[in-house]
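A single protein chain has been omitted; all remaining protein chains appear in their positions.
Per-chain residue numbering starts at 1, and chain names A, B, C, D and E are given in the order in which the chains are listed.
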């Protein structure tokens, strides 16, 4: 697992996150405007967009810009990333500005949504540090860290998917988004194969909690590596 | 809670489900063809589409057909309905045919996705009974029932949202899709407000399990009311 | 023929109209804004949108929202409904507000455009009664009733298609929209088969006039059944 | 009124029709294929598309190709043109081929749909003559002529709109499509202003019948002017 | 080569340009507004749109409005026309207004983009003369003429493609846009076949320069033929 900050030069936060062979570029862009439903409220907004380069995967996928629309999967993922980041951001402290996190998958080998959330958190922190360094934010709007892991049942055993190598054999796939304090932001468990029991659920949540604590440690360490 | 079968005349299954003020019309359509990725495999497919009439809600929403695309929310919901139904269907026993469940919200007062899944299950059962009555299916491809509830934390207390009246005050919203046997098909918990603790998670899952058993009883009772 | 008012709870007017097996839900939504070409003129607007649930018909049709556009037929019908309603509405008396009538076909067995117009008139009347009850309209902007029938030549004989059962055998199909006073708002006659003679035209118009008077009587009776 | 054949060189039929200041270019294209619903039936198809150059009118209109869709009006007109031509064509005699008539308005001054139908008929006749000259058609599939006029009430008087100069003052606008034998193919009367009485309807139909006979004479005369 | 002014009546400039069998209608429309990036700058804008009637060519092409989007080729051509015209227009002298040139190909036989630019220049000049005649422009914003030719290598010999008859045999195709003074505005040379040498480039540019001078002479002559 590797979190590389300042990967590109223009964005206020720019993070390349590598989990196994998966590589996602997360950039944070600050804009001094908010969506219309927030105008005049004094509150800010954090949102995300997600994309995958056509040959990030083993077989070339159609370019969504050429196809003329984003797939349902893309929209689902980008809404999840946005909600996760907002869960740890005090939007009133952010003030009337928007931070957009773009998560673009350069190379995919499973787990791109979890890698995106984990990297996006660091890009967001860098963008906020940028605003604070400029004197534009009196208080830090970040209340906590947030990271995401994928856990699943493989051959009857719960597995923490930190290296994303077992995805295809998964009976159940559960994405868990948690804060640095160990509380839940999102839980999305799906069983297209065999439904899973309550006891399996308990073991999967234990494993996710453990994995998140490792990821948050990696985020803290990356951010300790220098100012943005 | 009310499940009314044979609501419209053309569809192989047609169910009006009413939960509180929410009314969803679920129709099941059988087609003797499958998506291209299943051609020649001998397997069938169950899929769903979801829509909301423009004035189903308190404020008129734009018609998606006029807007020219389905929102991300619509796509997310219809994919969830489809996955839930497939989780209890043996697609090989279904044979190379597709059943499409259309869930159209006539009136909305919260909980439309849970009502849709619960009603869609009954429409699917009726469509399969129709196929069996015609002698087209040697074995019943339905392995179990499936239903969905919404549970949440309201004012610090877990709440089973069977009557959908408390939605807006919710700190956490969790949709749980379970089988008649009490196993999990989907768990989708979101905390846009305060993240929720592990102990709250446990209480919410208990409550959901309890609610699902009531809904499955209602499905059984509706289906016992006569042949399709 | 059945006209059922207050079918759903949110809309200012909500009418389920049943003609034979055809069922159309017509809702009227009041908005305190007008299209840009009317801003500042003091005049209001009445418009309509039309849709058909995918399995309203015998064979499932593609969902227009999924297809990404409304068909030419849909647009033609919704423009016809809007023009018909405006023909009996004094837009200056309505004031700068818009009433949108959504006509959604729950079940189709022919004649959906005529049923839509006839039901939309009642939903519009209820929405206007709602505005008047709130004291927002000094004068009633409705100048007359409006209804629509389909007439046609079947096997050389003119037929009034009140029960919509003979549609497919029709040589000529003529939709006639008339006011309660017996004047014409729209006449749309089409002969894809044999062109029709002037004498046939005369007999079809006689029949339409007769049918409209029955429909307007049904509208009056439904509206006499209670305040909205 | 002027009908000019062989206006462009590539199309099998190419007619510039001028009515007053309105100029429409109607081209007929023969293709040896039919829409999928006709494959293997031995029947052919006649269809039409309609467009208006952006500056055909007094104020520049948005280019529909740039806007990304055809307006409801455009679709309504092109469907009307297609139906009118099919009403006088024996599709079985045409054989499995399609003739597409493109009606493009170079300059508009009212009455473009009537001019389009009247010109399209001549382009269609030329395309059929082309097929017959090549020996591809044993029998002439054209059963009759077809033309269209607009009639209306202006200041209480019925008016035949052959020179298209009075359009804007019209209380009622009625488009009438008739055959050379004097039968009706389409009648589309609309009263956005005052509804019109039965007696006015009778006078408008009389006037339309008279106008059509003049247009069909002009079509015959143009076609007599030489082989295609 | 033929340049016919005042071809249609509504546009401020309207030119039919015929080069060989190619016929393009170029209309200039003046609007008293500018794109948002120019608001408040005092500068105007000149832009172009391009289209081809479906049967302008030997084989009927799909109507772009029906297809729902403009092809890449269409967009490339219309951007080229706009840039070429702006190169000889002083946008500050034009003032905050926009002139849109629509180039619609009625009949195509090669060289439509060059014919479009050459005709558009004359339509623009007429629109500016119209503005000056009305007293809306103190100074002439046109600094020079602009025209376009296509040159290419055919069988090893450079060829000036004034009559557009040799297009298909071309090894290299070069479009050259030049001013009346003989300077370059655009050079677009493409070799899908054999790459071309520097010496061939020199000969092609010589030939283009010669051709442009003939076209500019024709433009001058057409404009000398009378006021718009």
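Criterion: a contact is a pair of C-beta atoms (placed from the backbone, for glycine too) under 8 Å apart; a residue touches a chain by one contact, two chains touch by 3 or more.
Computed from a predicted model, the values in this text were never measured in an experiment.
Shown chains touched by the missing chain in the whole complex: A, E.
Across the interface with the omitted chain, chain E contributes residues 69, 72, 75-76, 79, 83, 86-87, 144, 174, 178-179, 181-192, 195-198, 201, 205, 209.
One chain is missing from the display, and on chain A it is touched by residues 8-11, 14, 21, 23, 25, 27, 29, 31, 49, 51, 53-58, 60, 63-70, 74, 100, 102, 104, 106-107.
We take it that only the chains that are shown with their structure count from here on.
Computed centre separation for the pair chain A/chain C is 50 angstrom, with centres defined by C-alpha atoms. One finds 59 Å separating the Cα centroids of chain B and chain E. Contact with two or more other chains is made by residues 69 of chain C.
Chain pairs that touch one another, listed by label: A-B, B-C, C-D, D-E.
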